[in-house]
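Only one protein chain is missing from this complex, and each of the others stays in its spot.
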Amino acid sequence: MLHSKAERAYLQQGFDAGLRSDGRGCHDWRPVEVALAQLPQASGSARCCVGGTEVLVSVKAEVRTPTEEAPGCGGIQLAVEVSPCAGLRLQGRGDEELGAELTRALERCLLSQANGAGGCLDLSALCIVAGKSCWVLCVDALVLSADGCVLDALSIAAKAALADTRIPLVEVTQADEDGDAELELDDDPTHAARLDTARVPVLVTVSQVGAALAVDLNAEEGACAGAALEVAVDARGRLCGATMRAHSAPLHPSSLQEMLGLAQRLGPRLLRELDRQIGQSAAAASVAMQE
Amino acid sequence: MEFVSPEGLRIDGRRPQELRALQCKFGVLSCCDGSALFQAGNTKVFAAVYGPRVADIRGQALHDRALIKCEYAHAAFSTGAARRRRGRSRKSTELAALVRGALEQTILVELLPRAQVEVCIQVLFADGGVTAACINAAMLAVADAGIPVRDMVAACGAGHLEAMPLLDLNHTEAATGGLEVCVALHPALDRVVLLQADAKASVDTLEAVTTLALQGCKAAAGAMREALLQHVRSLAARRGAI
């Protein structure tokens, strides 16, 4: 994206004065729209729009055999794709490369270490029969259009989709002589279990534009920004991970502290609003189901 | 499994010669010149058009006509099957080539020398009739972008199950491996632009199924035309007479 020197200077002055080109302050987000249950064929799904950025996340729960290292735990598999409709290829960025980059960034935020402990989701709750079968959540994300703040939107949509996920109840019938148990899935949606997503963090990308720190940069502002740090913060303000963006400018160590502090202040507020919206959607959905 | 009940109803409650409910929406994506969403039953396809614009690779621009490019992708959650492998498969390359072929016959490329039109198709859910839905969505997006075309192109699929021709197969019906035909038609000029048939069949069966598919194309064209006129009227009401 080309910019003239004059435009960059104007943008920079805006950040220094705390008034960006669309009237926001440095720490304001654009209005975020979250809608749950967008894909009827998935166990859980959510769509998130932040300005011009639109992402769609679907969660499908599948029954598989657990890994040998963690026989009593389920698993999560994550994949992010960038749709050709987003037009990023025309701007010179490869879709697949960007998709892989976003997948890795989201994995670092949501997944725990290999042994399944200390992660954002309690994977042992996904176990059905220890050592034989467990639930694996396949989380697939699709970026439909990109106008900056893509990773943040993905993490918001992922959290909303996980909150919307319904795991069917499983009845384990008596094992036969081979020792294989029969699994019977209950199709009734009102009997399905929900996931506990209280510990799922959200990604806040903090960028440095000149001397000012800002969040939620749109595509134009992002092209003029310097260093960017992606910070995963949970509802209690605890840090769950921090990564410098792949092509970001170098960062001064003192700014690092400030950026982490900003993320820790803003993350819980975002999560509170998100939880409130998820609660409202869920209430509306259950009312609709009863009618 | 019985595909057509004795009363003459299929597994989703349709008659053998009934199309699924069609839905068309415009302007779904804001970053492109034209965009549309086409839904036939559960099959849901987005299309976005970028162009006519300057060719991004100068050497590819043609001096006397426009260059049509087509990209196709289907989301990992679009099918119930196990997770697909990453990257382009042969099937997606073939589908992109089919859509491009249909559009090259449709768009008046001689009016846009040295320009490029890029059509991007994203399948959100595939429940049978995906090729037809992709072509229809691309047509709607091209019309939304105001690109001059010879005629509308409308596509529809049909198949042959239990000795009966069935219109617009869904995924369960298509998965039996019987004859499936996909046809694209220019309704006003009355020309067939695309014909694709899989599986062995006698000439009579193929003719019967193709005729049924052509009728389906005409019905789809009618629905698309209504949606386009409605969209144009709403834009004109907002913009006024400037």
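As written, the chain order gives the labels A and B, with residue 1 at the start of each chain.
Operating definition for what follows: contacts are C-beta pairs under 8 Å (C-beta built on N, C-alpha and C of every residue); 3 or more make two chains touch, one makes a residue touch a chain.
Definition applied: contacts and distances are computed from a predicted model.
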Absent chain [UniProt protein name; select from "SKP1-like protein", "Membrane magnesium transporter", "S1 motif domain-containing protein" or "Exosome complex component RRP41 homolog"]: "S1 motif domain-containing protein"
Options B:L29, B:A48 or B:A143, residue touching the unrepresented chain: B:A143
Residue numbers in chain B that touch the chain omitted from display: 33-34, 51-54, 63, 108, 112-115, 143-152, 186-189, 225, 228-229, 231-240, 242
Contact set of chain A toward the excluded chain (per top definition): 2-7, 9-10, 13-14, 17-25, 27-35, 47, 49, 266, 269-270, 273-274, 276-277, 280-281
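Just so we're on the same page, only the chains that are shown with their structure count from here on.
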Chain centre separation (chain A, chain B; CA means) in Å: 32
Contact footprint of chain B on chain A as seen in their complex: 39, 41-42, 45, 52, 54, 56, 58, 60, 77, 79, 81, 83-87, 89-90, 96, 138, 140, 142, 144-145, 147
Of chain B, residues touching chain A in the complex: 29-32, 35, 42, 46-48, 50, 56, 71-73, 75-77, 80, 83, 86-87, 118, 120-122, 124-125
